[in-house]
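Yeah, one chain of the complex is gone here, protein chain that is, but the others are all in their spots.
Now for subunit A:
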Amino acid sequence: MLTFVRRRIVSSAVPLVVVILGVFCLARLTGDPAKLYLPLSATPQMREDFLARNGFDKPLIEQLWDYLEGLFTLDFGESLRTGQDAAGMALRAFPATLQLAGATMLLAIVGAVLIGSWAAYKPNSLADRLSGLLSMAAASMPDFWFAIMGVLVFAVTLGWLPTSGVVGGPEVWVLPLLTLLIRPFGVLVQVVRGAMVSALSAPYVKVARSKGASEPRVVFGHALRNAAPPVLTVAGDLTVGLVNGAVVVETIFGWPGIGKLMIDSILQRDFAVLQAAVLITAVTIFALNILVDLCHALLDSRVRQAVTA
């Protein structure tokens, strides 16, 4: 297993390096931040001072070296916009996104396993058709539209929930969670249903039934374990998408997460914060991918044997 982990780390390190270099180069292609931060009548001297103060007057290779040095000490410099420590800003924002993504995927997986298995248990039944319709609708729902309609109905018209914000009790979670949940839930229900339909028709299920296993044990003990790998792959992909920044939800609901921070940093040419936010996100996604692969190996001995061979 250690060999497997080592191989995965090595193969993931290359894309990580590409991301680190890519964000540095692409950020600098977006233009000169001096115009955003200096007054209209800034003199050439003020401009030079600004560039020197923020290290933009150095040759690009030297700026890159400073950036790479900073990676090891988590020192990305100061935010041009707020003057605060860039790494601190990213590290403060990231847990808010992780919480939201974690809670969303937890609910999506549990809900999808229950409903997808129920639909697959009796293919073409009313339950199957109903879950198919609902999951298709959920998977195709535009999240920004759902969010705005949710605010209109539940916050403005009924007054049951707050419109936005993060201060308060569990009620502040409801609309952001539902908005973020709806698409992964729809996709996962379809994946679980498909995988379970083929698992439940496999010979080992008939053997289990003939040996007197109860139906819940047949479905959740035998079939689900064998249907899990494709579900895990899709769920991993969806989780990566959420960790990468639930930008729409964070923007609409004023959620102080990493996606909103990244967008603001791009718009404000705040290179230090952008670099810090992208790196933290990339490392997390890198770790998440290894975790998904490990789970795959644990669930399927064929994968385990293939990678350790």
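Definition applied: a contact is a pair of C-beta atoms (placed from the backbone, for glycine too) under 8 Å apart; a residue touches a chain by one contact, two chains touch by 3 or more; residues count from 1.
The rule is simple: contacts and distances are computed from a predicted model.
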- Note on the structure: Choosing from "Purine nucleosidase", "Cytochrome bc1 complex cytochrome b subunit", "HmuY family protein" or "Peptide ABC transporter substrate-binding protein", the absent chain's UniProt record names it "Peptide ABC transporter substrate-binding protein"
- Message: Tell me which of A:R7, A:K122 or A:R225 is the one touching the absent chain.
- Response: A:R225
- Note on the structure: Touch assignment to the omitted chain, from A:L40, A:I61 or A:L126, lands on A:L40
- Among the options A:T82, A:S125, A:S214 or A:Q305, the absent chain makes contact with A:T82
- Using the touch rule from the top, list residues of subunit A that touch the missing partner. 30-33, 35-42, 46, 49-50, 81-84, 89, 92-93, 95-96, 98-100, 102-103, 106, 109-110, 148, 151-152, 155-156, 159, 162-170, 172-173, 202-204, 208, 220-222, 224-226, 251-257, 260-261, 267-269, 301
